[in-house]
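Partial view: only certain chains, each at its native spot in the assembly.
Labels for the chains are A, B and C, by order of writing; each one numbers its residues from 1.
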């Protein structure tokens, strides 16, 4: 069992969820409530990271993050180490790739709040921020939850992008997904099976727990 | 086209096999469909009943195993010996040097960035790269710098994308014009690693077209292409 | 601080009206369903933006289209009871009330819930409350904000009579206490009568009648808009003396009036409300009847109404509306200018502030 890889994957999923949670809430809310020209196109654009095969998407990220590309060089200049073949690069790639999962369900969650409840929040003197925190978030929580669980699960299983921008460096970019795949490729079915089982068990536990906790969080926020 | 036989070919054959297939169609009017991928995957898929008619592996062991397990009818034919070499991007810090001195110097100086090879756990070219590095005594030192491609083609991708200082890739890829243009390549001495014996086999249920193509690969016309892409065949092999 | 409202719009409904509610004053908005009452409250709260207009409380201007001023709803200190309650479904009753408080404390919120007769329901969520209970939570929430203007959209419609009476008293007490302008939308005219100082009758987005509650409730035209023929007369008076035999004598523009004993000091200002159907007329002086409230009046006008004769009486400076069955009029053979004795069979006497 490659515990390092599992730990790395969980860290990656954790960071991705943590970074996408605010994005999911803010962009989801924006798309839910604001009307603007071309909104339909924006909604479709949000879906795009899904449409490209992860490997291809990863390839373009490799080009964009790499040496010689403006973004890659900017990062290198700022942080002092390259973005590709690094954990930070994986996180960034994962954040971009999970945008559709993070935004769409959250948007639906916000849309499902009856307008008069939001109006009541304003009439109770809540600033938009307080209304977001005390009223909208708890009520949109099932949607945001779905967004985060999809993101979490998907990051654990993400393979193509990680393969492309990661380079399979143990402890840095060799995630559990890559590790299992390597076992499979090496015809080590038993090793792959054990790792898969552990991954599935941990995910199952994590997601079940999250659902259970989220019910509480929903209540606490109230 | 729809019922043209499918040839499963290791990804190092990428350029050679496309050219051969085109020539084959030109000469005979028959056509084949190419599926390029990792040798290990193909072997597994063939066990699961994949409807390929020809399997061209990057490592003969896969075919010998299939034959041993009674999944393919014959041991097939050796069609080439692969070679590996160092590929570095233009203007990169490393020199394209087959004896890996430049790599060793960079390691010593602590200036080495990332270095790409195919995953030695399952990619034949990766394993040979590892052997070569071990032979040169660099394996331990280079490990922290390695980035691993899922297959040799991806390793080339890494080596040339500007994100690594270089890598060890297949000669066959380095000979392709679009890759050759991106950097410099030098062969690693053959004796530094086990030979990359590449074998192909006709699968159960292969039809006439497949048989014709199988035979065609061994004709001088095809051999010429193979040679051009670095799949030399030892005399009488 | 007074609430000044001036609204003009074409869509979704035409709206063209303006009014002012003084601090401590309760103004009732009445009118047919769909006439625009809710829309007016929404405009004041900032939930709907009219094409033009002005809304201000005292010096605080919430909307002034001429100066492009617009304050978002959460910056307007209104307490709004929504017609459909709009409670926060994920919060308890207590949570709903606390959500509107500036300094939320459970004790404070529980106290307000007690005011609306919901003690003990603190921990219930809206889905676990009956319709009337939800409505009262909504009222408590609106009050909890200590608003500069209280906007009540049929706030008692789902509440039983007993609770309603109690809530009326709470609203009146609060109004006196906090001296904020209150706008009350209601379909219950007796509620308007009991609570409101002034009434505005809305029809199709316009004010078709506006004035002191007693004036509107005795204005046949205004009442007809509301589908009513039953006018109410309001007579101001002063408590003059308490007489033996359980009677109190009032003095007013109508001359002396005897009413059942009041627990008010001499000199207190009161007002009598009488439904037009609760006035009996007699040509000869009336004695020995169980109702002591009899006054001398003169017939000003006789108007035939639906199956009844509407009689306008003048008693001193006051006008009293009286609806007689046609037969009663025929029996008496009334004509304008004649003197009659009017028996007020069920006057409601309330004390006036000040």
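Observations on the model:
As a convention for this text, a residue touches a chain if its C-beta (ideal position, glycine included) is under 8 Å from a C-beta of that chain, and two chains touch if they have at least 3 such contacts.
In this text, all values refer to a predicted model and were calculated from it rather than measured experimentally.
This structure file describes a complex whose protein chains are present as A x2, B x1, C x2, with one copy per kind shown here.
Following the convention adopted for this analysis, only the chains that are shown with their structure count from here on.
Central chain (C-alpha centroid nearest the global protein C-alpha centroid): A.
Here the spacing of subunit A and subunit C, counted between their Cα centres, is 57 Å. Annotation: 36 Å between the Cα-based centres of subunit A and subunit B. Subunit B and subunit C have Cα centroids separated by 91 Å.
Counting partner chains per residue, subunit B has no residue touching two or more of them.
Residue positions of subunit C touching 2 or more other chains: there are none. Residues of subunit A that touch subunit C in their complex: 114, 116-117, 119-128, 131, 134-135, 138-139, 218-219, 221-222. Residue ranges on subunit C touching subunit A, taken from their complex, read 45-47, 72-74, 77-80, 82, 84, 86-92, 95, 99-100, 102, 141-142, 145.
Looking at the complex, you find that subunit B touches subunit A at residues 38, 40-41, 44, 113-114, 116, 119, 121-123, 146-150, 154, 157-158, 161-164.
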